[in-house]
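In this view, the complex is presented without one of its protein chains, the others remaining in place.
On to subunit A.
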Amino acid sequence: MERKHYKQEINMTEALIARINELISHYPEGKQKSALLPVLHEVQDAHNNWLSIELQDKVAEILQIKPIEVYEVVTFYTMFNQKPIGKYMFEFCQTSCCCLNGAENIMDYTSEKLGIKMGETTPDGMFTIAGVECLGACGYAPMMQLGDFYKEKLTEEKIDQIIADCRDDKIILHDK
């Protein structure tokens, strides 16, 4: 299978490096590999929410581990994106408890409204929508994850509002 190679500009700012070093300090000396998952989250957040091979290699270099040790983790955990995605990623919980209260209808509505299928990105690169497995919000269904936060008890009106807020740059994605 041919793999498309996506390019990404790498920007390891001083603040990011400082945060990475702080995370590494949470583990005993020589166990810096333990910081891999938290570090990948930070690096991904600072790079438009995806991790290119080059960026993964950079993380391997910082943590002094082999690149394969990063690749095997990135490919295992669903929160790490291996190709560019929309600025705003709507991740709808599609597990049964949410479906009992209309998750599938809300997903259909969003899909129609944005003109894309689940798993796709709008041509302007603004939105990606996806169905994901249980997010631990079963009592507040239907719901989705957007950046570091949950949007719960969704209705069609709320979806309209969230989309409008994204377009108006009113949505905070990360709590830094």
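Rule of thumb we're sticking to: a residue touches a chain if its C-beta (ideal position, glycine included) is under 8 Å from a C-beta of that chain, and two chains touch if they have at least 3 such contacts; residues count from 1.
Here is the rule we go by: contacts and distances are computed from a predicted model.
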Undepicted complex member, UniProt protein name, chosen from "Sugar ABC transporter ATP-binding protein", "DNA polymerase IV", "Methylenetetrahydrofolate reductase" or "NADH-quinone oxidoreductase subunit F": "NADH-quinone oxidoreductase subunit F"
Touch with the omitted chain, as defined above, among A:12, A:73, A:116 or A:171: A:73
Interface residues of subunit A (partner: the chain not displayed): 26-28, 31, 33-38, 40-41, 63, 65, 69, 72-73, 76-80, 94-97, 99-101, 104, 132-141, 145, 147-150, 174-175
